[in-house]
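Subset of chains shown; positions unchanged.
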Amino acid sequence: MTDMTGFPDHLISAVLDAAFAEDLGLAGDITTNAIIPADCASRAVIAARAPGRIAGLPIAEAAFRRLDPALEFNIAIPDGADAEAGATVAEISGNTRAMLTAERIALNFLSHLSGIATDTRAFAQAIEGTSARICCTRKTTPGLRGLEKYAVRMGGGVNHRFGLFDAVLIKDNHVAAAGGIGPAIELARRGAGHLVKIEVEVDRLEQLEEALRFNIDAALLDNMSLDELRKAVKMASGRVILEASGGMTLDTARPIAETGVDLISSGALTHSSHALDLGLDFVS
Amino acid sequence: MTDMTGFPDHLISAVLDAAFAEDLGLAGDITTNAIIPADCASRAVIAARAPGRIAGLPIAEAAFRRLDPALEFNIAIPDGADAEAGATVAEISGNTRAMLTAERIALNFLSHLSGIATDTRAFAQAIEGTSARICCTRKTTPGLRGLEKYAVRMGGGVNHRFGLFDAVLIKDNHVAAAGGIGPAIELARRGAGHLVKIEVEVDRLEQLEEALRFNIDAALLDNMSLDELRKAVKMASGRVILEASGGMTLDTARPIAETGVDLISSGALTHSSHALDLGLDFVS
């Protein structure tokens, strides 16, 4: 099981604040409040209209609970599990106004995160049996990074660094400014704490060779051919983690994974995911 | 030209706060700060790596300016215009650390919003020449609704309501609770101010017929066949705005538009858009 942290509960409050503020404005849900009696109660199911990997139920639950703290939210298919089309993901019962008003907010989060998990799962399945794993990037939706990184884990992927602060990643402009890969690594090591790892981005094997002469933790192999990747794996011979990157698709992922790299990273997992189609069906 | 508001500048500060907080953490850009001298200056271009409609340059500019208030940001292809693959969208020059540290944040916004504009443009072109227009929904990314609605306008689309507060949209559950379409409309009208429009969602022509007996402003025709849509257009005969909705694709959009409906709405414009591939290239 790949889950590192469980749902990042500490992030829920701020993102729900933003979501409710933009959907309720000053006047609130004027349709529901005008039509639905305040004490009306209902039951409903969150149903998958397409097959996919579920992620985000805790924030969906929190969205409904914000308007009805006593609302019951029973999960049938938990985060990290797969739903078939038509499957009931969760059953909820509580105040009708709360359910109608929070419906879109809850589903926007759940569909978005489940979409990322579903796309990640597809990549994970494509490379199953190899030693490689699928990995996300910092190309996330602004404001939702912590949640999206979680969704990647729910899809069977692993997380790259969370921000600019938790690992060193030396790119070409850093190398140019430092006057070479070696000096750049040296500068980074001098500045970084002892618990910070250092990864270097390279796009040619000569660069990898140079980087390997310094004590780095990982190398990002940018847009290399299958042949180059295989050579890189040999050169590194297990001393550093190798991450292949660049225009990854479901088709190209497996041959790349079979070169022996450790990680395959894809920005599209988070910047171009397809929302999983989920709906709220009221039960009479 | 379809732009209603220009860029929503008043929304920039809060979303950049969130984006910088999640990318900088406490330690900041430890790679750049360790390697790049504090007073180093650079020039770079934001380049389109794929063709698309640009949206979001004001927030990209604000991201860079937050770290270097004196940075120059010269726009070559403004929001609402089209970039070919390889085109220079903007040229920037300023502090190198600022450019490297803000790069991903700026591009994450710009790619996301340009992706929405590009997808919207495709739909707008698909229905060109008809009287219909492409329209977004409330299926937006939590926290980014105001920016995404702007991106839809930049793509040639129009905006549906911004939240639950600025228009009444009566759905099946509202109708069920009120005991019919008529009572629901009456309740809504009694509650709503005189500047609030009322739209009713229907999925059968009998429902539309009933709704038209009341003084509504718009009807959302949910998942109707082309034949039903044509009949609906006749029934409404211009008295109310007709919005067709449900599983819209680039292929289905045109025949639907040709039925005579006023609006074609699609949640996928905002919940499943593809980021436009844009990069920052340093110029020596």
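Order of writing sets the chain letters: A and B. Residues in each chain are counted from 1.
By our rule, a contact is a pair of C-beta atoms (placed from the backbone, for glycine too) under 8 Å apart; a residue touches a chain by one contact, two chains touch by 3 or more.
Just so it is clear, the model here is predicted, and its values are computed rather than measured.
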item: Overall number of sequence copies in the complex as this file defines it, 2 displayed; value: 6
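To be clear about the criterion, only the chains that are shown with their structure count from here on.
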item: Whole-Å separation of chain centres (CA-atom averages), subunit A against subunit B; value: 22
item: Subunit A - residues contacting subunit B, complex; value: 14-15, 18-19, 22-37, 40, 42, 96, 100-101, 104-105, 107-109, 111-112, 115, 138-146, 162-166, 168-171, 173-174, 176-178, 184, 187-188, 190-192, 196, 267-268, 271-275, 282
